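Right, one structure below, let's go through it.
Missing here: one protein chain of the complex. Every other protein chain is in place.
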Amino acid sequence: MLLSKLREALICVQAGRVTLPYPFAPHDPAPGFRGKLSLDADLCIGCGGCAAVCPSGVILIRDDAPMVRTLHFSLARCTYCGRCSEVCPEGALAHTLEFETATNTVDDLELSLDVFMGPCQRCGRCFPPPTSMEQLPVRGFRADTSCARAGADLPAPGLLDLWAPNGVTSAVDLRRPTP
Amino acid sequence: MIATATAEAVTLLTSRLGAGLLVARELEPDLLWVSVNPADVRTATATMKELGTRFLVTVGIDERPLGGGYGIVHLFAMDDAHQFVAIDCPVSAGDPRIDSITPLIPGAAWAEQEFHDMIGVEPVGHPDPRRLVLPDDWPKGVHPLRRDVAYNYRPPSVEGAAPELKSPPKGTSVVPIGPFFPVLEEPARFRLFVEGETVVGCDYRGFYNHRGIEKLGDSVLTWDRIPFLAERICGICGFIHSTCYCQAAEKAAGIVVPRRAAYIRTIMLELERIHSHLLWLGIAGHIIGFDTVLMQTWRIREPVMWLTEEISGNRKTYGMNMVGGVRRDISDAQLPRIRDVLATVEREAIAVRKAITDDSTLHARTKGVGPLSTEWAREICVVGPPARASNVPIDARLDHPYAAYDDLPPHLCLADGCDTWSRVIVRLDELADSIRLVREAIDNLPTGPVLAEFDEIPAGRIGVSAVEAPRGEAIHFVMTGGVNRPYRWRVRAPTFPNLQAIPAMIRGQSIADVPITIGSIDPCFSCTERMETVDCRDGRVRVYSLKELQALTQSASTGDGGYDL
Amino acid sequence: MSATILKVAALAILNVALVLLLSPLYEGLLRKLKATLHSRMGPPVFQPFLDTLKLLGKEDLLTVQHPAYAVAPAAALASVLLLATIIPIGGAPPLAFAGDVIGVVYVASMSAVLLILTAFASGSPYAAVGGSREMMSLLSVEPVVAVTLVVGAMKAGTLSVAGIADWNAAHGPTISMTLAGVALFLAVQAQAGKLPFDIPEADQEVMGGPLVEQSGPRLALFRWTMWARQLVFSLLLVELFFPWPRTGVLAADAPLALLKALVVLVLVAVVDVVNPRLKVEQAMGYYLRVALSSLAAMAFAVVGM
Partner (left out) sequence: MITFRLLEAAAAFLIAGALGALITARRGRRGAWVSVVAVSGAAILMVASAVRAFRGGGDPEVSALPIRALGAALRIHVDPLSAVFLCLAGPIALLTTLYSVEYMGRFVRDGLTKYYPVLLILFLAIGGTVVTTDLFWFLVFWELMTLTSFVLVIFERESREAHRAGLKYFVWNQGAALGLMGAALVLWRRAGSFDFEAIRVSLATLLDTAPVTGHAVLFLFFFGFATKAGILPMGTWLPDAYTAAPTSVTAAFGGTMTKLGIYGLLRVFLHLLPLGPATTIWGIVIAVAGLTSLFAGTLSALKQDDAKRLMSYHVIGQVGYMFFGVGAGIALMQTDPLLGTLGLVAGLFHLINNSLYKPCLFLGAGAVEYRTGSRSLSALGGGLGGVMAGTMACSLVASLAIAGVPPLNGFTSKWLLYATGILGAESSFLLPVAALVAMFISIVTLASFVKYVAGAFLGAPVVTPAGAPPIRDVPATMLAPQYVLAGACLVVGLAPFAVLRLVHQAIVGLPSMIGAPDFASLLGGSNTTLALARDGITLASWAPVPLTAVLLILGIAAYVGLQRAGGVVTRRVPVWACGEEENPAELRYRADSLYRPFKDVFHGMYPRMPVVRFEFPDFLRRTLDLDHWLYQPLARGTQGAVRGVSRTHVGIPQVYLLWIIIGAVAVILTVLLVTGGAP
């Protein structure tokens, strides 16, 4: 009985303080951690593989016009399973080590991306051109206003000027840096 | 070839049922499918009981689109023969009624109430015909798991609905434990009928968290998405559910999982058991006011969480399982780290065990508390540590081997105290055994791929899988359908049978013993109730205002509203 | 005459102020200690003060409207502070003329009685269970307190608190007084509402028991009452049963007494850390045994040891 109590006390004393000073000091998760999603809009070809595998339906795809595919991300629902980044052929989606997603506005977690694509010659719907050469003239994207607030991984708001209201868009991404 | 034990079972069933036995065939090496005339369900059940089989769960299937009626499938396990037996009763769509088997098997009570609610087949002669799963304001006659009810159907709530409650016996007063009670981390409502501090009876109302996850799996999601949904059935033992689902689907589709994947699953399952048992120990300590145990065991648990984060990319909900294997491999570089963590945890766990085994105040709080006799544990079909602490030798890892447990047999940790203390001891033993298993698994980790390639899963196949979760055995039943998704997916979490044992365990105990008794089965209400929150297809995310939240919590406390499909 | 009255009044105010202001600080120290033993950081030492301030500003939620319900918390705190004026803190009790050890025993139970009545008044079943438990723990602990004080009275031949303290200080340790002191220490554990005897409050079982319907300012006062009660009891313990060394100078003796009381409370906190909560019947059985074995102290007292 008493011995037991002493052993318990010993365990308590030996351990010392183990709690982390977390909010006051950063805490880095292990490499390979599936944190907040990051999206490199430059790389997205609008193939829709991510939307097809996403278990919680974070990613919605809508073809607004023959050449504009809208990818809508509702990150509030993301379960961080990492299927999207796994299947993304271009590596456009990736998980960061970020895990602080708290926000006062749910809109911060909404992200919309319009990808300019080649229209299918037969049905007229959006279609990722198969070869790099073909992709060259049609690549481009547009990001929604709310993305701007969501974080640094997203394109700058200035790009929104590219949007032409009538749906006819410039086929050339002006921002794309030359190699 | 039909195994000897199942052959015997078929022989006996044939002799008992005669023409009532419609079909008996072996669907898989470990699953015997017996279709019987619904009128003979009691005879068949009695025969199964006579054979010493253990009732698992009932699956209700709406087979009308397939040209049938309602299929009521009682699942049984022949543990010694490593077999599952499904007693299928095709109930006609015109007269959706079937004899209740609860009078024969008390543990079937909830399973039958559940198919009554969800499929709309009435168990005739059920001792407690009240609602179990559906909310009180759910309209009568709407059965959500019928195929003609859309997954996102929201019926108008019935005005003035109130839960059907048992009234307390004369001379007793009611002490409510739940829906919102400090040590029940999830909503569940026990109304204790007390005389003084002695509990003379109780009434249970639960399933406040029901979100129709099975319906989502049946109707919306594809094979590959379901593991991630299944993983979220439980916050602690999610990997168990995704494994169990994948195994059921793999069995149905006949997919052979690569050995390395099987080993990795084993490692993750056992790591999950380690941290779950440590977590439970802490919570049990907290329940009896011993917060030091909570703090110290959770401190010991933490390295395991970091380890799983390193392996899987997340401390919980690993997201590793896929139908056909696992997504993420364990690199050789991680192995020493795993060994380190195991050594630390083992050392600390031994110290904790040494410290608490002789603690007489702990004995005072746990010995003789929450008694569950071996007989009643069998009757109510209790699983996992509570069963083993009542000296019922069942362990799905040994009885229905899966993953790599055929190579790495666990010890069967039994105790015969039939009380909370025995449950502590069983879990401490299992903790040590799990550490050994992980160590052996990484020592013998085979090389090779981790994910099997497979084509389309054919429709109309059936798979039943059991996985020994830290809390007990989880059962998943999968009936495949076309278009890349199951026709019916049934989940039975270990808390489902264990929770039914609670009323017997707390009768005659004092109020002070009730929380620890409930805690001693390590209840997981949302597992049992299969929670999921967001409607996936329309993509609308609802933001609740404070007012709405208040309204929700208030309505949830009366047992109405709050959950919809 | 008036000088005497002034002196008495000053001392009484000093005692009251010490108990009132130091008890939350002590509680903060104990929390910190407990946190350290839990391997966590723990709240700042001044957290009890902050808690109190916060609670004082909160809404007061009433399940019943009753004058006694509103008065009880203030009365409970007042009764503990009254107790502080009839126990010694480094010197003779300020109101020594007004109460002796019997008075101490009865005044000490007043705060518990008020808490119990408030609990029953609230109409909550948890409060009723908690009130019933509080009453039972009072039933089992008060006899222990009474036995130890009676041992002191028997040894010193007087019921006066100061008389017992003086006698003990003059005569040095004796077997009977030490045994009685140990028994009182065990009783302090329950009087302070610490594990394994925080049965009435038991938040995991009855969600705070008598306090479940107490909110805001009322809760703050009841909490303060409990903190003050644990300090007063540990002071009573060290002053009556372990009064050495004693200089006779208030300025030296009072801090020493407070320090010793802190040591007692630290021990109490350590016991708290390594124990689960007992059930009320187990606690009663335990205190019954303590009470009966502290009769041994009485036996020693009779034979003069």
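Order of writing sets the labels: A, B and C. Residues in every chain begin at 1.
The rule we apply is simple: contacts are C-beta pairs under 8 Å (C-beta built on N, C-alpha and C of every residue); 3 or more make two chains touch, one makes a residue touch a chain.
What you see is a predicted model; the values in this text were computed from it and never measured.
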Request  = For the chain that is not shown, enumerate the shown chains it touches in the whole assembly.
outcome  = B, C
Remark   = From C:E27, C:D51, C:E142 or C:D253, the answer for touching the chain not displayed is C:E142
Request  = Just name the one of C:L22, C:V129, C:A202 or C:L236 that touches the chain not displayed here.
outcome  = C:V129
Query = Which of these, C:A74, C:V182 or C:L250, touches the one chain of the complex that we don't see?
reply = C:A74
Query = Of B:G52, B:P65, B:P139 or B:G196, which sits in contact with the chain we cannot see?
reply = B:G196
Note = Omitted-chain footprint on chain B covers residues 162-163, 165, 167-168, 171-181, 189, 194-198, 510, 554, 556-558
Residues of chain C in contact with the chain not shown = 12, 16, 56-57, 59-66, 68, 71, 73-75, 77-79, 81-82, 85-86, 95-100, 102-103, 105-107, 109-110, 113, 116-117, 120-126, 128-129, 131-132, 135-136, 138-139, 142-143, 146-147, 150, 153-154, 157-160, 163, 207, 212-213, 216-217, 221, 279-281, 284-285, 288, 295, 298-299, 301-302
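Basically, only the chains that are shown with their structure count from here on.
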Note = Higher number of C-beta pairs in contact (A-B or B-C) found for A-B
Request  = Please report how many Å separate the Cα centroid of chain A from that of chain B, as a whole number.
outcome  = 34
Task = Could you tell me the distance, in whole angstrom, between the mean C-alpha positions of chain B and chain C?
result = 48
Inquiry  = Counting only residues that touch at least two other chains, what does the list for chain C look like?
reply    = 37-40, 273-275
Query = Of all residues in chain A, which are in touch with two or more distinct other chains?
reply = 5, 8, 12, 15, 18
Of chain A, residues touching chain C in the complex = 5, 8-9, 12-13, 15-19, 21
Inquiry  = Residue numbers of chain C touching chain B in their complex, please.
reply    = 37-40, 125-126, 129, 132, 195-196, 198-199, 202-207, 273-282
Request  = Write out the stretch or stretches of chain B touching chain C in their complex.
outcome  = 173-176, 181-183, 197, 285-293, 295-296, 299, 361-362, 364-365, 510-515
